[in-house]
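Note that one protein chain is taken out, while the other chains of the complex remain in position.
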Amino acid sequence: MVRYLLRRLAFALIALWAVVSVTFVLVRAAPGGPFDGERRLPPAVEANLLSAYHLDEPLVGQYFRYLGMLAQADLGPSFRQKDFSVNELVARGLPISLTVGGLALLLALALGIGAGTFAALARDGPRDRLLMVLATLALAFPPIVVAPALVAAFAVSLGWFPAGGYDSAQHFVLPVIALALPYAAAFTRLMRGSVAETLARPHVRSARAKGMPTRRIVLRHVLPSALMPVVSYAGPVAAALLAGSMVVEEVFSLPGLGRYFVQGALNRDYTLVTGTVIVYAALVLAFNLLADLCYARLDPRVRHA
Amino acid sequence: MREALLGTALARTCCAMLAGVVLAAVIGPSLSPWALDAVDWDAIDAAPTAAHWFGTDGVGRDLLTRTLGGARVSLVIAVAATLVSCLIGIPWGATAGYLGGAVDQAMMRVVDGLYALPFILLVILLVALFGRNIFLLFIALGAVSWLDLARIVRGQTLVAKNEAYVEAARALGATTPGIVLRHIVPNVIGPALVYATLTIPGVVIAESFISFLGLGVQEPQTSWGVLIADGTRAMRSAPWQLLFPASLLAATLFACNVLGDRLRDAVDAGAGGSKSSVR
Partner (left out) sequence: MQSRHRIAALSLAALIATLPAAADELRIGNGGEPLTLDPHRYNLNLEEKILADLFEGLTAHDADGRVVAGAAESWSTSADGLVWTFRLREDARWSDGEPVTAADFVYSFQRLLAPRTAASLAYFLYAIDGAQAVNAGTAPLDRLAVRAVNAHTLEIRLAQPFPFFDERLIYPTGFPMPKHVVEELGDAWTKPGNMVSNGAFTLADWQPQGFVRLAKNPHFRRASTVALEAVTYFPTADRNAAYNRYRNGELDVIGDFPPGEIGWLRRKMPDHLHLAPLLSIMYLVFNVTVPPFDDERVRRALALALDRELITGRVLQSGEIPSASFVPPMVANYRSAVTPMPQDQDAARALLAEAGYDADSPLELTLRYIAGPDNKKVHVAIAAMWKAVGVATQLHHAELNAHFAALRQGEFQVAQAGWFGENNPEHYLELLMSATGDVNYGRFADADVDALMNRAKQTAALQERLTLLRRAEVAALARHPVVPLYAVTIRSLVRPRITGWRANPRNTHPARYLGIRAE
């Protein structure tokens, strides 16, 4: 187990290094630098700026300087948000992104597991059909459609929730729903399939034949193994949530990592882009590892693989 | 397979819907009296009328024409990106499956590893940095959506490589690349293409996200994501600018998902139930 963990961590570090290098090269290869604006920069001023941020050094030197800083967990100064380091920005943006993304993932899991199990138990009945049509419908409404619609209905027209900001728990209700909906649908479909499969297994069928109450069968015999595909899917979903969370942060004016990333990319803020990409990649890698560990706990065969 | 596809009324409706969208996207813009970039100076931000069935946008361009033109771009990107993913995923999976052993192990570890990376960030970064280029967009999207395909093709290859004709070719001294290209790939390509179509809705969604963040195609071209992003901004005063493109996107995704389920069931039944993809 320890060896397995170590190997995974080593792999994650290599993956992170690859992501850092690719991003580093990409942002610097692009046209337009962080200090291009509509107003003129006299050569003296530009030279001063470049040297203040070490951009006048050779690229290889900059690269190793950056790796050296990363090794000390320093993401560097932001080129555009001049009064903050990237560490400070991440420290402020991350809790917001984690709140929205984490709650959305939890909501999607809760809805998906519940509805999927329910549908499988009522398989091919009208309730199952209704749920599956709803799930397929929900899949067809990505956050770019749902988020503005929720704002229009529940913030603008009804005034039940705020349209943007992050001052209180209420501010998080609409973004979390908008983000969670399609993944709740995906989990529902997945869960229905795997619960149905488990229900058909001999030991579950015999338990049912013996008249064991459904609730106990589900909790004790069905869920542990039926959850496995859901757990292994949760890793990729965490990565997929990223894209959606950027849209949601945009629509609801949430100052999360996604906005820093998009703004940083558009403004050529080299360190901010690279920094947010690293944090995102680390999060996704960590979450995948966590999902795999859960999987191993659920399935003893994997534990020593 | 055809029966499984068209079995239910729902599937038939979806099939008709999808065919309608594709047909409208292909021929609609040329049937419309308005060009994609034609400005009707007397109908700026106009609600739907007899002249403009879907209304107009903020510069007075016909929204029906633009929605169909946007469908064209979104679908072309989706199909082209899927083709790119085939170009990478099929050879990758076939090679891994055919060679087996350590090579297979290594190649599939790479796939596993890539699953864990937030690729969409790199796609957004590419488009943000190098400009809104339709080719860049589908190559980038294709390059990140070949992972499922590689896994499936590998599975199919494992079955195919023990077939008699492959062994015969090997006995006759055919080279490995020759066998993979001439015998393995043609045999796995059918099911692989079916699975590839399942990635289309994912690409449509990814494209719409990127466009929504302001990184879509250049004017006067448009796409569903661009139209929806614009529509969101005019949501209160011109709701039709959001309603029509959003409905069309949702209807297309719905139809794709329903048909995708059918397709998957049909292939799984045919291939003896290999279940590896959840997307």
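Chains here go by letter, A and B, matching the order in which they are written, and residues are numbered from 1 within each.
Convention: a contact is a pair of C-beta atoms (placed from the backbone, for glycine too) under 8 Å apart; a residue touches a chain by one contact, two chains touch by 3 or more.
No experiment lies behind these values; they were computed from the predicted model shown.
Asker: Can you tell me which of A:Leu89, A:Val146 or A:Met191 touches the chain that was removed from the display?
Answerer: Missing-chain contact among the listed residues: A:Leu89.
Asker: Which one, A:Pro162, A:Pro236 or A:Gly275, makes contact with the chain that was left out?
Answerer: Of all options in A:Pro162, A:Pro236 or A:Gly275, contact with the hidden chain holds for A:Pro162.
Asker: Which listed residue, A:Phe35, A:Tyr63 or A:Phe118, touches the chain dropped from view?
Answerer: The missing chain is touched by A:Phe35.
Asker: Going by the touch rule given at the top, which residues of chain B touch the chain that is not shown?
Answerer: Its contact residues with the unshown chain are 37-39, 41, 44-45, 58-61, 128, 131-132, 214, 218-220, 230, 232-238.
Asker: For chain A, which residues touch the unseen chain?
Answerer: 30-45, 47-49, 51-52, 80-84, 88-89, 92-93, 95-96, 98-99, 102-103, 151, 155-156, 159-172, 250-253, 255-256, 259-260, 263, 266-268
The criterion applied here is as follows: only the chains that are shown with their structure count from here on.
Asker: Need the CA-centroid distance for the pair chain A / chain B, whole Å please.
Answerer: The separation of the two C-alpha centroids amounts to 22 Å.
Asker: Going by the contact rule set out above, which residues of chain B touch chain A in the complex?
Answerer: Result: residues 10, 113, 115-122, 124-126, 128-131, 201, 205-206, 208-209, 212-214, 225, 228-229, 231-232, 235-236, 242, 246, 249-254, 257-258, 261, 278-279 of chain B touch chain A.
Asker: If you look only at chain A, which of its residues touch chain B in the complex?
Answerer: Touch list, chain A to chain B: 11-12, 15, 19, 22-23, 26-27, 29-31, 133, 136-137, 139-145, 148-149, 151-152, 156, 186, 190, 229, 233, 235-236, 239-240, 242-244, 246-247, 250-251, 261-262, 265-266, 268, 273, 277, 280-281, 284-285, 288.
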